[in-house]
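Only a single protein chain was left out; the remaining protein chains are all shown in position.
Chain naming follows the written order as A, B and C, and within any one chain the residues start at number 1.
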Amino acid sequence: MAALISLMIAIPLIGAIITFLTRTREQARFIALLASGISLVISLIIFSRFDSSISTIQFGESYPWIASLGVSLKFGLDGIGMPLVLLSNIVIPLTVIFAWGETKEANRFYGLILLELVGVLGVFTSLDFFVFYIFWEIVLIPMYFLINIWGGPRKDYAAIKFFIYTHVASLVMLLAIFSLYFNAWTISGTPSFDMFYLLKNYSVIESPLLKDAIFLALLFGFIVKMPAVPFHTWLPDAHVEAPTAGSVILAALLLKMGGYGLFRVILPLLPYSGSPAKLITLMAIIGVLSILYGTFLALAQRDLKKMVAYSSISHMGYVTLGAAALVPLSVSGAMYQQFSHGLITCVLFMSCGVIQHSAGTRIIGDLGGIAKHMPKLTFLMLAGFLASLGLPGMSGFIAEFLVLVNSYFTLPTFVILALFGIVFTAGYHLWAMQRAVFGTYNEKLGHIHDGANYEIASMGILILLIIFFGLNPNPVLNMMTTNAEQLLKFVVLRGVIT
Amino acid sequence: MSLYTYLLISAIIFAIGAYGIITQRSGIKILMCIELLLNSANLNLVAFSSFNGNATGQVFAIFSIAIAAAEAAIGFAILVALFRVRDTINLDDINILRW
Amino acid sequence: MFSDYAALIVLLPVIAFVLTLFLGKKLYSGGALLPIAAIAGSFIISFGTFLEIYPKDGIVQQSWPWFAGMNIGILIDPLAVVMLMMVSFVSLLIHIYAVGYMSHDHAKPRYFAETSLFTAAMLSVVLSDNILQFFISWELVGLCSFLLIGFWYHKPSAAAAAKKAFLVTRVGDVLFLTGIVLLYVNMSEIIAGRGFTVPEGNFILQFKTMFEAIPLINPTQLTYITLLFFGGAIGKSGQFPLHGWLPDAMEGPTTVSALIHAATMVTAGVYLVARTFPMFAATPSTLSAGVPDSLLIVAYVGGFTALFAATMGLVMNDIKRVLAYSTVSQLGYMMLALGTAGAVVGAQAVGISMFHLISHAFFKALLFLCAGSVIHAVGTNDIREMGGLFGKMKITGTTMFIAALALAGIGIPFINIGTAGFFSKDMIIEKAFEYGELKGDFIPYAFAIIAALLTSIYIFRLWFMAFTGKPRSERHSHESPGVMTRPLMILALFALFFGFAHLGFYDYLNKNFELMTGEKAAPEGESLQMSPIIVLLPVIVGVLGFLISYAIYHKKMLDMSKLVSSENPLYKLLLNRYYEPKIGADIIGVKLTHDVVAQSGEFVDRKIIDGLVIDNIIGNTLFKLGEFVRKLQTGVVQNYASVILLGLGLLIILLRIKFGGT
Partner (left out) sequence: MNYNLLAPEIILTLLALVVIILGLLMRDVSKNMLGYVSAAGLLASIIYVLGNGMNTVGSFFYNSLTVDPLSQVFKLIFLIVSLIVVIASIEYFRDNRNQDEYYALLLLATVGMMVVASANDLVALFVGFELASMSTYVLAGFEKKNPSSLEAALKYFIIGSLSSALMLFGMSLVYGITGSTNIPAIIEFFKSNPMIATSSLDVVAMIFLVAGFGFKMALVPFHMWAPDTYEGSPSVVSSLLAAGSKKMGFVAAFRVLVLALVAIRIDIQMTFAILAIITMTYGNVVAISQRSIKRMLAYSSIAQAGYISLAFVVMTQMSIAGGVLLALGHALMKGGAFIAVALVGYMVLSDNRNAKNIDDLGNFAGLGKRAPITAFSLFVFFLALAGIPPSAGFVGKFVLFYSITIEAINQASSWLLIVVIIAILNSALSIYYYARVIKYMYVLPPNGEKIKEPAPYVVAILLAVIGTIGIGLYPEPFIQMAMNAAKVLGV
């Protein structure tokens, strides 16, 4: 059963094209749901056949493309990519369901959502740096439109800022890819963009300066996407202006591309880089800084959605921290954090969307007591918030627990700092809930209604998934751990950490 | 006369032409200045040709003279057409297209 | 055979929770029956398990692997089983009582769903066999308390109290989690470094494994770990300085206060210390000779809290707040017991403390339910508006009086007749004295004895103000329905007679850790003979307190208005709860964290990083530059020519400078 992956990527693409051509929104959303659904089924098939006990690439495919540059369409999955592919395929159909009521230019809307799916699937599955980069770039365009067509008042600013900021990052990354490519070429004499091949030859570079330069360029490319402080400022604007579906995809999938880069590219290079110790510290600082900074800024927000945006920053900080700790379980914990945050943040942004749609505002101060009229939403939103503040029994806790516990081996001080942030994380979540949702109903809001059934349904499914993966992380955690251990073999080999 | 005399002269002609192009307002005068430039180059060519002792330079000069003639014709044609619509060939006034 | 179904103890209430939550509306009486049945089931199983393991000193251990070397498991040893029975029993009674108490509330399904979830979580705390599951259940318990305090979420005060409860306990939880992190790291290090091996079928964070590893763990690390655990306990059990949330938690329904914030959840902290007692006991004694540091700190924090809370109990006018402070103070006693008795009689301290915990559960639940019944009848919480209720509410009055006696620890020494509190509390005070004798440090004893006096004063103040004298407001009041009063009576019986079980209880609990780890707890030296005055003193102060209250609040012998006035700084201090809410919530919470730190962060982010760098420096500069350069394109062709020639000249000069040449 070959070509499953390319099939999984091709179907949404075809679906997107058809969707663009449809006339009515009924057709559009139906086709979008159909295409993403099929893609989900395929990914489930792959998942069920995936052997989580081996760290090598599975379901690999390879087709020649640009011989003179040594580019070929290589796809494949391992424990790093598989969960994210699954995540993407879970999130997109749910987003389509959530946005079932979209009326403005529906065919374009759903088509762009499908294109996003194509992009992220490509990023998570391609094993050729050239192809990887192309998908990495392609992802930007639909998001630009999602923000700029369906966005809020300052959408122009937000959209272009998002586009240019992240584009600069990926160009810098491209430079690093050049160097890796050239290096591998000079060594072997034959050009090749094969990802693992390039990464393997990184260790051969003589000058430590160049090594570090390459490393930092790649790191920059990834942490801008994640985003990590201080390169995060595009995120709040983008989220605040983007439509709910856009925010969901942005936070749940696009940010994960950065984290994916850390595990796929950065960690293999780290032990061979010029000055690993410094770089580890750097990453740890970035991670903890993001955690605390994001937390405190979330505390300062008046706009619910902006608060959630900053909370994403702080949650992605755990990914950086866990990756930097270079302990197998901390790394797999970080991977798990990616997965679980992908699910949780969906719920949060969807709640914001429902509230915005129903109450007409997202400013926490202007809301209040809406639980009275929106019981279903309140229930799901509360569940989401609790998951987000790391309540045990939900997926977020497992991830953060693993990261914190295991990072302590190598980065004790940073872990203590991160733990310090937890209280405040709980703080802003509950404070927002208390002011926006509970308390006496703010009559100025007039009569508001609960979320539509399709919205509630998609959120409910997500909550169920969050709880399921909170009680039984093994299905995805095992494959992550397998790969994390394989990644860190080299680290120990190099004696970067004992 | 030595080669340098010729070069000097052609340099002077070139300078005059350049100066003219910068300073003159009238389209016609600009055309004439351009002719000066071309001819300074032609002078060079011919001088070098005799200095190097091969005819290539002179051939080249003839080519360029012919071309210069054609160029001048086109230039005048454009100026005439412009004069029809704008009633002026003062280049300072011809600046609809800017910024 | 019961022990095989131990898992059901937790699962039954969980199922009840799910069913009640989603189709409670359709069930009878808002789905009250389902949880009651489920919890009854849990109680039966717990009791059956007890009957099974008691005779043969057995313990129940089951565990299943979970993720990343962690496990989920069940450990039912004496310590757990008594807690199990108490929790399920009290919870059962309170659920029944709630049928009456909540009868008018339209959100009954939510209430019963949440309480049964709470019961499940609490039971899971009790019988978990590893620290991680313990922590997880502990967090879920906190969640339920959050939900139930905020049950009437439309009341802003309730919403605020819920948030405060969650956040303050969260502080403790983070400490607890840090402790777990430290523990895990130490365990893995000794596994890696010192050849310690986790036995087959055991897991790294199981209590069993932990206790076996104690001798290998670096002592100072052990102190940190235990103190961090204790930090968690401080949060949950409302010890100083994290006590502030408990009185506010009274915003919830009274049944919730009775179940969660008196009988069960708040004791989880004590239970944590008891559960991990061997680690506390193993900490080095650097501060005071022969006293493990952690235990010393536990003792002092507990003792101080006991006194500190009692002082505030004196002046509260909200009936439930008085009880809340009394709860805090009694929890202090339990901690004190663990600390002091732990220092002198080792693991037996667990028995002593747990006995007070359980008897307290009975009479404090009773007190709250009585208060609930009073509130239900009068419709207010303020005891100044009550009075003369005894005539109308005989049962409530009597049972509450019994509970008060138990709380004050009234009884007859030497012949050992008395209320539950008499046995449990006096034991603690005696041990505190013994500790003083042996370690030459009487401060904990002083805390205990003074607190005992205050305790009896405030509780009888409460009773007299509520039930005697003439009504201070014309509110019609009536005795509560049977569904509410019967649980009162049952609890009253326990409050009266549970004490006589003390000897058997102690013996049973002393075996606890031997049963788990197999090694015998070193027999402690004989408890020394104490002069009768010491034995009498607790009762004396109890009676004294009764008399004082009787004199002041019943007979009105001396006029309090002097004392009880806003002029009196001491009174103000107490009435404002030592300004704890102001300091905690306003200054630290809002002012410092939000207004200062967060807002400045926001400023830096938006104005400097984003505004200045991205927008102004990069963005605007480019636009300005563009506008400027654009203007160079004058449209006059000579200028273009000049630019060309100029450029030409520049290039030539540039290159000539670069390489002179001829």
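Please note the rule applied: a residue touches a chain if its C-beta (ideal position, glycine included) is under 8 Å from a C-beta of that chain, and two chains touch if they have at least 3 such contacts.
Please read these numbers as outputs of a predicted model, since none were measured by experiment.
Though it is not drawn, the left-out chain touches A, B, C in the full complex.
Set against the missing chain, the residues A:107, A:125, A:179 or A:410 yield one that touches it, A:179. Only one residue in the set C:216, C:489, C:534 or C:643 touches the chain that does not appear here, and it is C:643. Shown as candidates are A:187, A:210, A:277 or A:464; the residue that touches the absent chain is A:210.
Residues of chain C in contact with the chain left out of this view: 622-623, 625-627, 629-630, 633, 635, 637, 639-641, 643-644, 646-648, 651-652, 654-656, 658-662.
Although one chain is not displayed, its contacts with chain A can still be listed: residues 65-69, 133-134, 137-138, 140-141, 144-145, 148-149, 156, 159-160, 163-164, 167-168, 171-172, 174-175, 178-179, 181-182, 207, 210.
The missing chain lies against chain B, touching residues 14, 17, 21, 27, 30, 34, 37-38, 40-42, 44-45, 47-49, 51-52, 54, 56-57, 59-60, 63-64, 67, 70-71, 74-75, 77-79, 81-82, 84-86, 91, 94-98.
Here is the rule we use: only the chains that are shown with their structure count from here on.
Contact topology of the protein chains: linear, an open path with no closing contact.
Chain geometry summary: the mean Cα position of chain A and that of chain C are 37 Å apart.
Centre to centre, using the average C-alpha position, chain A and chain B are separated by 65 Å. For the pair chain B and chain C, the distance between C-alpha centroids works out to 97 Å. Interface of chain A with chain C (complex): residues 161, 165, 230, 233, 293, 296-297, 299-301, 329, 332, 369, 371-372, 386, 391-393, 397-398, 401-402, 404-405, 408-409, 415-416, 419-420, 422-424, 426-427, 430-431, 433-434, 437-441, 472-474, 477, 481. Residue ranges on chain C touching chain B, taken from their complex, read 630-631, 633-638, 641-642, 645.
Chain contact summary for the complex, chain B toward chain C: residues 18, 21-25, 30, 91-92, 94-99.
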